[in-house]
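Handing you a structure now.
Complex shown without one protein chain; remaining protein chains in place.
Chains here go by letter, A, B and C, matching the order in which they are written, and residues are numbered from 1 within each.
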Amino acid sequence: MAETKLKIGIVGGSGYTGGELLRVLLQHPNAEIVAVTSRQYKGKNVAKVHPNLRGATNIKFIEPQDLPKVDVLFTGLPHGTVMDQVEHFTSQAERVLDLSSDFRLKSPEDYVTWYKHEHTKQEFLKDFVYGMPELHREEIKDAKWVAVPGCTATSAILPLKPLVDNFKISTVIVDAKVGSSAGGASYNLSTHHPERSGVVRSFKPTGHRHTAEMIQELGLPTEAINFSPHAVELIRGILATCHVFIEGDYDEKDVWQAYLGAYKDEPFIRMIKERGGIYRFPEPKLVAGTNLCDIGFEKDERTGRLVVMAAIDNLMKGAAGQAVQCFNVMHGLEETTGLNSLGFHPY
Amino acid sequence: MAETKLKIGIVGGSGYTGGELLRVLLQHPNAEIVAVTSRQYKGKNVAKVHPNLRGATNIKFIEPQDLPKVDVLFTGLPHGTVMDQVEHFTSQAERVLDLSSDFRLKSPEDYVTWYKHEHTKQEFLKDFVYGMPELHREEIKDAKWVAVPGCTATSAILPLKPLVDNFKISTVIVDAKVGSSAGGASYNLSTHHPERSGVVRSFKPTGHRHTAEMIQELGLPTEAINFSPHAVELIRGILATCHVFIEGDYDEKDVWQAYLGAYKDEPFIRMIKERGGIYRFPEPKLVAGTNLCDIGFEKDERTGRLVVMAAIDNLMKGAAGQAVQCFNVMHGLEETTGLNSLGFHPY
Amino acid sequence: MAETKLKIGIVGGSGYTGGELLRVLLQHPNAEIVAVTSRQYKGKNVAKVHPNLRGATNIKFIEPQDLPKVDVLFTGLPHGTVMDQVEHFTSQAERVLDLSSDFRLKSPEDYVTWYKHEHTKQEFLKDFVYGMPELHREEIKDAKWVAVPGCTATSAILPLKPLVDNFKISTVIVDAKVGSSAGGASYNLSTHHPERSGVVRSFKPTGHRHTAEMIQELGLPTEAINFSPHAVELIRGILATCHVFIEGDYDEKDVWQAYLGAYKDEPFIRMIKERGGIYRFPEPKLVAGTNLCDIGFEKDERTGRLVVMAAIDNLMKGAAGQAVQCFNVMHGLEETTGLNSLGFHPY
Partner (left out) sequence: MAETKLKIGIVGGSGYTGGELLRVLLQHPNAEIVAVTSRQYKGKNVAKVHPNLRGATNIKFIEPQDLPKVDVLFTGLPHGTVMDQVEHFTSQAERVLDLSSDFRLKSPEDYVTWYKHEHTKQEFLKDFVYGMPELHREEIKDAKWVAVPGCTATSAILPLKPLVDNFKISTVIVDAKVGSSAGGASYNLSTHHPERSGVVRSFKPTGHRHTAEMIQELGLPTEAINFSPHAVELIRGILATCHVFIEGDYDEKDVWQAYLGAYKDEPFIRMIKERGGIYRFPEPKLVAGTNLCDIGFEKDERTGRLVVMAAIDNLMKGAAGQAVQCFNVMHGLEETTGLNSLGFHPY
């Protein structure tokens, strides 16, 4: 299938996720980007907004209403706005990958609980597959529509799922440290450089919406999952430190077994646990620009707690990269196509 | 007592803690620094090592063996080295404040457990008071010798103690985010700028030595306390996010009561919990350069977890500032003397 | 005069300069802040906007029209808006220190050239003194109205003036590296953290307005002065690298003489030129939070060029600190009053 070029549209192409989709897909051998929408920047070259694309493309933003028929549509609009146009989007494309949160949760009640509004297109929910290949690869292969997971949800679900599947877990605390690009390209006082640079800021100690995805995908009792994200000085990247309380005895070998059983053939998951050196556990810097999820762990022999660390690039495995991974799965392409460039060091 | 000047010696004055002691004490109305030791820099002006002191002093480093008799001695040597010389130090000064970890733990066995070596001067342990005025003010008033707490221990004990005293706590996870100055002035690969800048690094997921102080001071069962520090991009500061599991019902008002009861008259503790705005919880940037400990909290109504956030400057409330606070208490001075300058914004 | 408290008003107190004025004046023994205006935040405690002031004051913002009579008024409004209200401001206060650019230039034509608008209150220009005590101390002593210099102008004029006075200078290039707080508290895309963090950005290679102040104060031919500021990753601080071309022979001793002659008794100027070590030249980090201007230099023996480096904190010596220095001079106070706290290391 190496020679097929699928026609791609990107709705909402001026944000950071849209920019990453452009970067990745422009270098993808099976993708031909034919339309990128942005109300604000219509008529402008995409490189005007995404300066890293200068010289690499002449694509110009078009208005959403001018979106042509495409093979595959990536929608990168703010949450709550994709559902309003989902009939249109699904009619314009064979396949749709939605990077908003509008179709991630299976239960419409969860939208009321976590997003504080009714879901207006509940009939679509059952046909959107949660786009995390490590958990739903077979469904994604057959899916027409994929809901790409949230970034912090990805950073928590990937390290926790094999544990949930292999141990009895009483409580999990996910304490995440998040880069500023996770907040998107819109600016406000909290993103103003003198206010944001150098912070360690607990911006949502409880009630973060991505918690709903963790609850849904992990299948633990809701009260077992606790999530607190923090803004730290970083542009790209998330480190999720998961403090896991396991019932009964276990040792580190059992944990290794759980991860190997789940992930030994996964192309984007690396287990990072070395005896020494400064890189012995996962770090966001080491996966920046890649679709990798690095996972490491250490058992606290004194208390029995298991500390699991997972690092991703929020714009890649946490958004555009995972979307393209799903795109590859959906089209029978090698799963790493367009996603195999190495990370940087130092970065 | 405003006119008395106490003669001060600082042993180990070339590190960051020594530098902060110099900065604070040079501006302290009741302190006269008469000796500062450093083997490596003997004969050099202290400003050669601490360039912020240029023009402010002509004190030169002397060798440790030339230490004269003083009223008060601050010892800022690496752990394990103060105990060897404790007879000498206590004979040279009326009062000693030790910023190392050598006399913080009451039980000699704890040194074996946490520091992996015998304590060679166990007879001194009972007379060193743990130098946290909020918990031990009366003892400090009468103390000749004070063991100044560790920085991350301070960031955890201060927010947790009122909770322990007012609630039944089953488990606590302290997930701390720490600036690079906490590692001291010695350099190695992990502190090399290209390797350290922008990291979110779990450098000691379990077994950090400061945990021992938390266990001792909080009085919870050892297995109830879990601690994981992370290096983040920051020079000064710690944010300790404490995930607290409380048995039985409680609401945020109860938590408020616990903190007010404990801290309403404390000069260096501020409760930070606002309804809106970007500064509604504690942040290290907002206490940098001060001796403050900012504490905030939010209850996770879904799971019952209490999230408590505490921010300190690791070199101030986490080291030199707390030492001077103890010094003030020991000498009947106003507790804020020399410690009341305001923080910066933006910083 | 230690006991006199002058009644102070601050117009435009919600910006970073206003915040620094508050921080410094709240700790100033001869100042009593009686009014701080902000349209946007009226009725709110100043600490809501300047969180470093929490617990230090209960002053609330008032609307500009409610400004009472005061002894001294500091005006921190955007350029172009002070001139409109200058009669009002000068009628409400014995003395006015304006931190905007509205009265810095003596020639009304310069406003047209550099600010692209007419000066509407030209009759006031002659009575505003340029508020740089190192150059205009005697005039400031007698002044009712002071125009506080621009931040990058300060960083260039202070290191260059003694050279202009002692050498024949053909050309100067001032290449400045500037922190983000110099742009103020208003946010836009260029200050959005993911866009601003880590930049080295030439945001105004030619034509920066502060050049006009350099030309005026240095008295060199206009074409001899070249200025290019750069945004770098830093919140507070400016390093001005001045590449100076001197006609005729000279050596470093001559340069030393020029600086000593001009500045040996200046309380806020430090000459920084050491033989070795990592702090041998000025750095913004080492003056952050202070009113200092550090100056160093090195002659390029190969080409004859003199490289002069000057470091200031843009919010202090570049704005609020210099304003308070002028305030001290105007009122016969010790010039360092309220401005003598030491810098930090590390910072």
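In this text, contacts are C-beta pairs under 8 Å (C-beta built on N, C-alpha and C of every residue); 3 or more make two chains touch, one makes a residue touch a chain.
In this text the structure is predicted, and so the values were computed from the model without any measurement.
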item	value
Given A:19, A:76, A:162 or A:229, the one touching the chain that is not displayed	A:19
Among C:83, C:232 or C:246, the residue in touch with the chain that has been omitted	C:232
Residue ranges of subunit A at the interface with the undisplayed chain	16, 19, 23, 26-27, 48, 50-56, 181, 235-236, 270, 272, 277, 279, 286, 288-289, 341-347
Where the missing chain touches subunit B, by residue	16, 179-181, 185, 187-189, 191-194, 196-198, 233, 235
Missing-chain contacts mapped onto subunit C	171, 173, 175, 177, 189-190, 194-195, 198-202, 205-207, 222-226, 228, 230, 232-234, 237, 239, 241, 243, 245, 278, 281-285, 296-305, 307, 309, 311, 346-347
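Convention: only the chains that are shown with their structure count from here on.
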item	value
Farthest-lying chain, centroid of Cα atoms versus that of subunit C	A
Whole-Å gap separating subunit A and subunit C, where each centre is the average of the chain's CA atoms	46
Chain centre separation in whole Å, for subunit B relative to subunit A (CA means)	39
Inter-chain centre distance, subunit B versus subunit C - centres from mean C-alpha coordinates, in Å	36
Residues within subunit C bordering two or more other chains	16, 181, 235
